[in-house]
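Submitted below is the structure of interest, expressed as structure tokens.
For this depiction, one protein chain was excluded, whereas all remaining protein chains were kept in their positions.
Each chain carries a letter (A and B) given by its place in the written order, and its residues are counted from 1.
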Amino acid sequence: MAYQESITLATHGRGTRDINGEVARIVASSGIETGICHLFLHHTSASLILCENADPSVRSDLETILRRLAPDADPSYSHTLEGPDDMSAHVRSILTQVELSIPVSRGRLALGTWQGIFLYEHRTHSHRRTVTATVIGQ
Amino acid sequence: MAYQESITLATHGRGTRDINGEVARIVASSGIETGICHLFLHHTSASLILCENADPSVRSDLETILRRLAPDADPSYSHTLEGPDDMSAHVRSILTQVELSIPVSRGRLALGTWQGIFLYEHRTHSHRRTVTATVIGQ
Partner (left out) sequence: MAYQESITLATHGRGTRDINGEVARIVASSGIETGICHLFLHHTSASLILCENADPSVRSDLETILRRLAPDADPSYSHTLEGPDDMSAHVRSILTQVELSIPVSRGRLALGTWQGIFLYEHRTHSHRRTVTATVIGQ
């Protein structure tokens, strides 16, 4: 059995947005008891991450490290036409990934106690981002 | 068809542990001949990686690079309450990922010759880590 649904989410500049509620609702709609829920972001300058969800400073420290690994406006970039945050956003997206799967057990997302699913916007301006969830199992 | 099983594994401080045997056993139990085996770690300060499994120095050099990319006790961290290795562990977990899928062919994991599956503990103390394997296919 495969159930698929796409959602579009607004982001408000660089930062994370918790999407557990949206994903949990899709898993419930699927009627699938045992399987996986695959999430796919249809963009190359944002990510989907699993991150500690209790202390927001974990996400701000993560941001600090990503800025260091893939700086905005790095003098080495040749892809600069779309702004100082575009090439860095592509690198951040590739290092942190745009797709992931989560087990579904007894009809629910089987996340760890401290695991949250976050849409991570890497561009400095607001965007609308589309995520497709595919729930597969029985 | 979907088969699911969770296992709990002890880690002994920062470092990798080969889990091929445990995963191969679950795939055999599933009875699935063609499909994928999805592995999911229910934690945010350890990882699941596919890494060269012949020379252990590959994993020690990887550790050297990860320490550089996400240093312990970085002066920029504000999430410091859980120890100098906690925030670095979260970043390492996000850069290296906590979930992955491997093809199942003729009832077995279809890994490359030099590919090993490793549970990578990023905390400096020992932990118990839970992995859920979901085998989907026919």
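By our rule, a residue touches a chain if its C-beta (ideal position, glycine included) is under 8 Å from a C-beta of that chain, and two chains touch if they have at least 3 such contacts.
Please read these numbers as outputs of a predicted model, since none were measured by experiment.
Visitor: Among the options B:Ser29, B:Ser105 or B:Ser126, which residue touches the chain absent from this view?
Guide: Counting the whole complex, the residue in contact with the absent chain is B:Ser105.
Visitor: Touching the hidden chain in the full complex, which residues of chain A are there? Just list them.
Guide: 1-2, 4, 38, 40-45, 69-70, 74, 76-79, 81, 87, 90-91, 94-95, 97-99, 101, 130, 132, 134, 136
Visitor: Touching the missing chain, which residues of chain B?
Guide: That gives, for chain B, the contact residues 34-36, 49-52, 55, 57-58, 60-62, 64-65, 69, 95-97, 100-103, 105, 110-115, 136-138.
One rule holds for everything that comes next: only the chains that are shown with their structure count from here on.
Visitor: Once you find the CA centre of chain A and the CA centre of chain B, what distance in Å lies between them?
Guide: So the centre of chain A lies 20 Å away from the centre of chain B.
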